[in-house]
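With one protein chain withheld, the remaining protein chains of the complex are depicted in position.
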Amino acid sequence: MDILLQQIINGLTTGSVYAIVALGYTMVYGVIQLINFAHGEVVMIGAMVAFSVIMAVVGMGLPLPPVVIVLGGVLAAIPVCMAIGYLLERVAYRPLRHAPRLAPLITAIGMSIVLQHLALLIWGRDPRAFPQIMENTSHAIGGAAISSVQIAIILLSVAMMAGLTWFVYRTKFGIAIRATAEDVRVAALMGVDANRVIAVTFVIAAALGAVAGVMVGTYYGIAHYTMGFILGLKAFSAAVLGGIGNLAGAMLGGILLGLVEALGAGYIGEFTDLCQWPVARDLLAERCMADGHVVLFGSNYQDVFAFLVLILVLVFRPSGLLGERVSERA
Amino acid sequence: MNRKTIGFILVALALLALPLVLTQVGTAWVRIANLAILFVFLSLGLNIVVGMAGLLDLGYIAFYAVGAYVWALLASPHFGLHLPFWVILPVGALCACVAGAVLGAPTLRLRGDYLAIVTLGFGEIVRIFMNNLSAPFNITNGPKGITRIDGFSVGGLDFRATDTFLGIDFTGPAKYYYVLLLLLLGVIIVNLRLQKSRIGRAWVAIREDEVAAKAAGINTRNVKLLAFAMGASFGGIAGGMFAAMQGFVSPESFILHESIMVLAMVVLGGMGNVWGVIAGALLLSFVPEFLRYTVEPVQKALFGHLLVEPEVLRMLIFGAALVLTMRFRPAGLWPEARHQKEMGEMKEADA
Partner (left out) sequence: MTVLLEARTISKKFGGVQALKDVSLTIRRSEIYGLIGPNGAGKTTFFNVLTGLYARDAGEVMFAGKPLELGSPHQVAQAGIARTFQNIRLFGNMTALENVMVGRHVRTQAGVFGAILRTAAQRAEEAAIRRRAEELLHYVGIAHRAGDLARHLSYGDQRRLEIARALATEPQLLALDEPAAGMNATETAALRELVEGLRADGLTVLLIEHDVKLVMGLCDRVAVLDYGEKIAEDVPAVVRADPKVIEAYLGTSAH
């Protein structure tokens, strides 16, 4: 099997999901210059709602094609998440728009804790297994395998990115969003209702998050009330990598982060195998003889990569690959 | 003697007598009081970072974890080391301080929300390392944690056993109580003195307007780093005491929720106000105990079984406390004296 190609395929899949979640962070950041700390929880709720709907439909035993059932889950998750996105804006952000920066961040954290524990109450403490109804056929390409779920995720993500780009650049409302992102006051003078634009941005971000949640759920086959935290952190890192506030940046950052993570997890064990270094091999002769490998960091450190990327970007290029400046503005 | 002095003496006596009274009720209550003091200590450490300097640190518990693991590794059979507390506590504080500086140096020049998310990630990373640093070399013993950690001991006085002094029995937890109280007194004095000092003023100035602080001649990067490192050091000390008291540490004790809890204590009580933070920390420390003794029996009586675990309810309350405090009392329940005037005026303006 071609491990490199396989990791690239896996990376593209998770990267697509990161990109969709990252778009949510970046859009909200664009209009209010704040990080929506609770966005990860929205994604989690999306996965959970879809899980419940899919389970219910499967339980009823209707003779529906699996794709339709999953689609039904997505369609149920989207409005729920949109409502939560709206609620977040109204409760955590809007009342504090003129308060010190710290305040909305703290309320958003509070909201994310509340959402997490409400999810725990509704769906329980244990991970919920997504029913594997989609026939997950593997297709061989160049010595690696790509599953139909992976293909679906990648295609759906591309379609959503294209749709969002069209919306933001070609529709009247999209132009209002960009105007607000540029300068709230001027946009308001031009007749743009900033409150409405900001609320809609939250709602769109949440809808994207809902779809991403279902994608993660079907891909890993599992949903858990804490899944939003790490996923959110990674997607945020992706948004920063691409340049926060920049749509193309979020997409690029998401894909890149997915690849970095997949390749990193795939190869870190090999790179940190002490038995390949002469000095260490002598010191650890016994263990190298017995096991063949003494791996310092294995793939269990996968979650560290996103964070390292985040720190490195912030140190060396805080504006990200395609973005604006993020350091303290005058 | 004026009234203030008398009040002070009465409070001091009450605090000194508390563990003896609680022991009569049950040693468990002394342990609860000890943990509460530990959280007050942590909150005051975080208050330097969040309250005074306005830096939102969401991974504060990571420094607590560093301190706890330093104690666990230097005083347990795991490595066969049994160093005395006066070596371990400073080493733990130093390690946490270095971790804080390493994390803060690249991120403190960025806007505040980046710091928040980086610290959030850092907390998670520390946990991942604690969980996985058991292979190929067993440093942390992974998710199983480190057990049989040495307790606190001073000159042969064993803090696990009961000693009788002047005819009064002092249990282990009661003795820890006094040590913790002493440490708490220290951190209170540090907070109060810093607040009215050149560095403390610089922190508040940065919180208020960073650009103006720079223009007024403050090297904001260094001063922020100082706040961050100081807060981390206090976290390290608290972590060491936690390890000694519990005799056991594992990654489970240092999850994100603990960071959020400490943050909620600082925010609810009143960012920047020492007494407010203490009150907030005490209040939220007793919430879980309160829930355990009220919510559980009430639910069982009403529904026959537990609908909402106290643990979940506690987190819901903390989350809601963060939202509601910021919304309705942004300066906290017990704001700084100079903010109190503000709140009054805001109400007048609203009316």
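Per-chain residue numbering starts at 1, and chain names A and B are given in the order in which the chains are listed.
In the analysis below, contacts are C-beta pairs under 8 Å (C-beta built on N, C-alpha and C of every residue); 3 or more make two chains touch, one makes a residue touch a chain.
Predicted model only: the values in this text are computed from it and were never measured.
Visitor: Tell me which of B:T220, B:S250 or B:S285 is the one touching the absent chain.
Guide: B:T220
Visitor: Of the residues in chain B, which ones touch the absent chain?
Guide: These residues touch the chain not displayed: 189-190, 193-194, 196-202, 204-205, 208-209, 211-220, 226, 230, 338-339, 341-342.
FYI, only the chains that are shown with their structure count from here on.
Visitor: Give every residue of chain B touching chain A within the complex, in rising order.
Guide: 50, 54, 56, 58, 106-107, 109-114, 116-118, 120-122, 124-125, 128, 131-132, 135-136, 210-211, 256-257, 260, 263-264, 267, 308, 312, 315-316, 318-323, 325-327, 330
Visitor: Considering only the defined contacts, which chain A positions touch chain B in the complex?
Guide: Within the complex, chain A contacts chain B at residues 34-35, 37, 91-92, 95-96, 99-107, 109-114, 116-118, 120-121, 229-230, 233, 236-237, 240, 274, 287, 294-298, 300-301, 303-304, 306-307, 310-311, 314-315, 318, 326-330.
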